[in-house]
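What follows is a short report on a single structure.
For this depiction, one protein chain was excluded, whereas all remaining protein chains were kept in their positions.
Let's look at chain A:
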Amino acid sequence: MEKTVPGDETKLVSNHVLGNAALSTKKERLGDPKLSTAGNRILTCAGEEKRVGTRTVFVGHRPVSETDVYVEQKFCDNRIVSSKYTVWNFLPKNLFEQFRRIANFYFLIIFLVQVIVDTPTSPVTSGLPLFFVIIVTAIKQGYEDWLRHRADKEVNKSSVFMVENAKQVKKHSEKIKVGDIVEVKADETFPCDLIFLASSNDDGICYVTTASLDGESNFKTYYAVRDTTGLRTDDGIDSLTAAIECEQPQPDLYKFVGRINIYRSNQEPVARSLGPENLLLKGSTLKNTKKIYGVAVYTGMETKMALNYQGKSQKRSAVEKSINAFLIVYLCILVSKATVCTTLKYIWQSNPFNDEPWYNQKTIKERDTFKILRMFTDFLSFMVLFNFIIPVSMYVTVEMQKFLGSFFIAWDKEMYDEEIKEGALVNTSDLNEELGQVEYVFTDKTGTLTENSMKFIECCIDGHKYKEGISEVDGFSHTDGPSKYYGKAEKCREELFLRALCLCHTVQIKEGDNVDGLIVNQECSTYIASSPDEIALVKGAKKYGFTFLGHEADCMKVQNQKNEIEKYQLLHVLNFDPVRRRMSVIVKTSTGKFLLFCKGADSSIFPRVQQDEIQQTKVHVERNAMDGYRTLCVAFKELTQEDYKKIDEQLSEAKMALQDREEKMARIFDDIETDMHLIGATAVEDRSWTVSQEYGLIIDGSTLSLIFNPSQDSSSSNYKSIFLQICLKCTAVLCCRMAPLQKAQIVRMVKNTKGNPITLSIGDGANDVSMILEAHHPVNRSPYLCHSGIKGKEGRQAARNSDYAVPRFKHLRKLLLAHGHLYYVRIAHLVQYFFYKNLCFILPQFLYQFFCGFSQQPLYDAAYLTMYNICFTSLPILAYSLLEQHINIETLTSDPRLYMKISDNAMLQWKPFLYWTCLGAFEGLVFFFGVYFLFQNSSLEDNGKVFGNWTFGTIVFTILVFTVTLKLALDTRFWTWMNHFVIWGSLAFYVFFSFFWGGIIWQVSFFFQPFLKQQRMYFVFAHMVTSVSTWLAIVLLIFISLFPEILLVVFKNAKRKNHQTVPFNLPMLLSYKPMENGYISEMKIEDAVTNLTQRCHLRIPQMQQL
């Protein structure tokens, strides 16, 4: 295994492939319908390059020549529509979407059955809760859509300046059409996707930050086509006659191919290629440039930003999957109950004296109905009678819990960062509980675990080591002599190496800070680069005497050790890409020599240099890599004039290609970067991060690619599973020098292992987009990069693509260990409790069928049936699910072992589900048969009067309400005043309501008709409470129902108490892996980064940024 860490060149370009991969994954996964309609010309996935159709844009809507017929294509306008509904379609569309949810649909069916068939309970009993749920959801969604409408309006009505007939015209953003020339000033955002034509700078360069698109906060350089850079005024730009041919819109932010044909009077049109570096994306912001002109090519919903934001997928959490599984079980219970009852009913009725005794005759209609139809309606009636077993209110409560509960994350002041004045941010409350379930953390090393500030450490030239510090004073050539082990390289090689460092990069110098064109300000802020590594290298070279002074026209200026200025004409930049993992520049020296400098990862350089040069450098590179430095190898090659000419032609040709441009370019690059000479290697330290020797596994990108893309022979496909097994055994896996796509592959690999573990991806922006999308539970650290200048709104925009954002990596600890744990416990308990309380609610009703001739007689009054879930038992569990802290937050945060206790969705496995179900069944049996035996003698009042069936049901119901509420009280570990209020309040409300409901002869109005056809509850409750026996029975049955639970709790606590006496003195652990013997194995990673990484107490396959 090679142990170098790759160079840092051109993070910008590395994003390209990454973004591509990410978007294709996204598209494949979502199958986004909107995407395909918006770009129905895109025939294949974004990941592939073949797409049909181009668009021709006439700059300024001017026909390019009199002879050509001017046919302007129709494009959509620049209006952004992110809202889902309009006033007119809100009701039907929203209702349709709501009833697409399986639960709502189920209740709709039940409701319709109740309306159509003669069922034991009135339609209102299920219609009312459903109505309530639908209304609440509709209001919430309507409000959110209204906010979207407002945001759209703000965007669409913002004013932009356009150039029309050599004049500036101010218009609304939505009025921009494809072909319009738009002027954008500094710090403004681009209103649509523009082809960059000219800027206020002479050189046709502008700087842009795309933070709001992909989270990349650094400045990126965009270039105008050479032929239009001079058109720096309104008049000038208006004189341009040109047509742009480009591909149809596609969502990949980093891909664009096009061609501009510039027509000048009486001249052959000039064709220039256009690439992503010419396309200014909507949503990004112009920086450090006074103004630019651009022509709109993609507008409105066809901009890359719009294509990317469409169709955010709804994420399904593991809890939801459990709910659905439980739901199926309960549906089975429901159907089997109904089937059993229907069957038994007809068996029972086969005795004529049971079917129709003289006192209970059927109506003519009943007699005339076909038996099959009767059986069917009976089945439906039983379904309706028992349908309360599926808790409609659970969905509402879960939604509310998630929505309200997520505020606690945003409110947490411990996760608030004073420096950037940001707290945590929750974008997806759907996944709160998943934070308590994370098994694998994937984190980007650079910038996430580290502060992302790079420092040049050392280099080696021809195998000789040069360490900074020693040479700082004396200069490069005066190191304290060759050390014992390392000789000193020849002077000319040293200089060549340093020139290579000065030339082979994409660093820019910020304009205006340059004094006299001579001395570059010592502060780093004057260097602008897409990656801090590049700056570190340039600064490193400076320390050794070679200073990069910036670009002047085509030339790069370098100040050498003798303070002379050397000029090199920059001919070509062979950009970095993560497949090649290297970059090159071709320069022409003042003496007319053509030189190619290349730097890149050792694995990509070594095969391309003279083999005899490798050995001595390799030692250094590996040593440095082991020390955790990011290493790069530097090579060069001299080109002859003829060679260069050939290369130049090839490159220009490839750049013009509209089809497969990137492949062609890559092929040419490959050809060029051969037979080079290795000069040396560099090592850069990413501060506050040093790698220890105690990782479980270190693997690099090239090895990974062998694992993931085995050659044809099938035997090597085992590598992946072997690698996976090793990974899963390790505490931490460090993957270095990975292509961004490989990050996604790693995440996918782990995710697809047995049991589909929940993963958490952490990153700081677009570099991890593929990973973020891959790990179905991404946490995006909001960009806290103190030198990036990203604060406030832009940073938030970058964090918006994530599900959660926290200001600092260290907040992960509380987010997972405290918030995640609590959310999981709360919601798991909520779900189990809901199923439980509905089981013991409906079971007595089922049992009652055996004693009423399977006649679908409800045990409880309709009001009780309806209000049980809505009023009597809803608030305590909601309060519990918001406030419960079964363990103190401090304890949770300090003891990661507790986190492991709930891993693997422990509280929602079949075992606990079975426990709750058994508990519910037991209690249901106790309720029913307790009262059944009590009613063996129904004269329970001291005056000998008897109770009827409604009293029977009310007694059962009273026991039920008290038991399930007290069961929750037993489970509550954290009694705030709110818990007291809702628990005792609910019980009091039940009693109050029962008195009230039975205390009045209700005037039968239309609305209450279904409830009040009979005054059957009249004074039933009041009579019930006058009976001492009933009181005693209620108290006893509540006790009996809770007895097993109390026993269990007490024994558990006895055990726990026993545990607590074990001295509680944990070392700072990094990993707690469940082992066979039940507890933990400790693996220490290292102390140097304890402050940061002790937060990740889990297995962390570390991902290193390229």
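Remarks
In this section, a residue touches a chain if its C-beta (ideal position, glycine included) is under 8 Å from a C-beta of that chain, and two chains touch if they have at least 3 such contacts; residues count from 1.
Criterion: contacts and distances are computed from a predicted model.
Hidden from the displayed complex is a chain whose UniProt protein name, among "Translation initiation factor eIF2B subunit delta", "Cell cycle control protein", "Centromere protein M" or "Basic helix-loop-helix (BHLH) DNA-binding superfamily protein", is "Cell cycle control protein".
Residue-wise, the contact with the chain that is not shown comes from A:416, picked out of A:132, A:346, A:416 or A:995.
Only one of the listed residues, A:360, A:590, A:674 or A:718, touches the absent chain: A:360. Where chain A meets the missing chain, the touching residues are 80, 82-83, 120, 144, 147-148, 151-152, 154-155, 305-306, 309, 312, 353-354, 357-364, 366, 403, 406-408, 410-414, 416, 421-427, 796, 800, 851-853, 855-857, 883, 885, 889, 930, 932-949, 951-953, 970, 973-979, 1001, 1004, 1013-1016, 1018-1019, 1022-1023, 1027-1029, 1032-1033, 1036, 1039-1040, 1043, 1046-1047, 1049-1051, 1053-1054, 1057-1058, 1061-1062.
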